[in-house]
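Working notes for the structure below.
Not every chain is included here, but those present sit where they belong.
Going by the order they are written in, the chains are A and B; count residues from 1 in each one.
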C-alpha cells in the first residue's frame, strides 16, 4: 500500500462525490422554478438510496469476480472488502476503491434525471433507479471494469464513457420518449442560470477526480489524463460556442457550460490513451457534435429529453468512444492500444461493438424496467400536478418565498 | 370625445396566457399589460411542510391581465377570455370592467382612441 496514492484516491473520491450535488444544481437551474426541488431531488436521492444499495449488493455485482457478464455475491455487505488492497489496485485500500466506485454508481443514476425532468413521478423514479442500478449499471460496470467481456474483448473506456455516460444518456432518452413531452415544453426556459453555472463548475471540478482518479495512482498516466481533461473541456467550450456563434450569432453562457461538459464527456473514455493535441480535437468536436444533438437532432426527432441527458452524455459519450478508437496510442499508455490514426483498425471496431452493445442493452432493459415500474405506479404525474408544479404537489414545498 | 375607453382586467391562472395573447392580436387589441399577483378566492388552499411544520397557503399564483380598448368590443375580449380560461373548476378567475377617462400615447402624444391605434412606425 501507498499512503500518497491513498490520499490521492480519497481526494478523487470526494471530487467525484461533489459532482452529484453539482448535477442537482445544474439541472435545478434549468427547469421552471416550480420544479426545481423535484429535479434536484431526483439527482440527490441516489446519494441516499444507491449508496446503501452499493454497499449491500451493487459493488459485489459490479466488481467481484463472477463471470464475464456480471459479478457474484461474494462481496455483498462489504464482505472481504476491507483495508487490504484489493484486486483492482495494489496501492490503495480495497474499501477506498469501493467508495470511489460508489460515487460513479450514484452519479450515473443522477444524470438520468435530466431526461425525465418536470413530469416524472418521484416514487416511480426512485423505484426505477433502484432496479436500473442493479440490472443495468452493475453488469455494464462489470463488463468494462470488472473483468467482463468488454474488458476481455479489449475495448477501452478509461473513466466511464460507456459505463457512466452512454448508459445514463440512453436511459434518459428512453424514459423521455416513454414519458412523452412536457406540458408547455415550448415555454420552458431556465429559471436560474447562475445556479446552473455553479452546478457546472462543481461538475467540471469533480471531473478531474473522475478522470485523473481513474488512474488509481498518481502516476504518469494520471498526469497525462489531468492535462488532457483540462484542454478537452476548454476545447469543448470553444467548439460549442463557435458553432453556436455561426448558427445563432450569439454565444450563450448555457452554451459555454454545455460545451465544457460535452468536451469532458467526450474525453472521458479516451483521456488515458491519447495525446494532448488529440484531446483538444476530441473536446472541440465533442462540443460541436453535442450542440448539433441538442439543437437539431432533438427537435428533428421530436423527443423531449428535457435537460439533454442524452444530448450531452449519450452523444458526447458515443463520440468519445469512437474517438478513442481513432486517437488512442500506446505511446501514451502501454496498457492501452493503438487506434486508427496509429495504424490499427482493430480498436475502432471493438469500440463500436462496445458502444452498440451498451446502447442495445441499456435501451431494452430501461424500457423493460420502466414498464415494470409502470405496473406499480404511473410513471408520469397527472396534468393538474404538472401545471401546479412538482415541488408543491409531490413534495409539499416551494423553492422560493418572498418576504411577505 | 364621444368614444368610450374601457379597461378590462382579468385575474386568472398563469398557464394559458400565450394562447390568449394570440387571440387578442387577432381581434386587433394593440397592447396588453400583465403582472404576477397573488389571489385568494373560491379555490381551496394547499399545504406546505417545512421540517414537519405545516403551513396552510391560501394565496395562489395568479396573472393579472390588463387591456384597454376603445374600438375593439369589450364583449369580444370577455368572451374570448371566458373561453380560454374557463376550466369549470374554482380558480378560473374574474373579469373586472372599468371605464377610463383618457389614454395618452407617450411616443406620439395622441389621445383617446387614436392612442390605442397601432399604426406602423
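Going forward, contacts are C-beta pairs under 8 Å (C-beta built on N, C-alpha and C of every residue); 3 or more make two chains touch, one makes a residue touch a chain.
The structure presented is a predicted model; accordingly, all values stated were derived computationally and were not measured.
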Full complex expressed as chain labels with copy numbers, beyond the one copy shown: A x3, B x3
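Keep this in mind: only the chains that are shown with their structure count from here on.
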Centroid distance [mean C-alpha coordinates] between chain B and chain A, Å: 45
Chain A-touching residues of chain B, taken from the complex the two chains share: 13, 15, 18, 46-50
Chain A residues within the chain B interface of the complex: 184, 187, 387, 392, 396-398
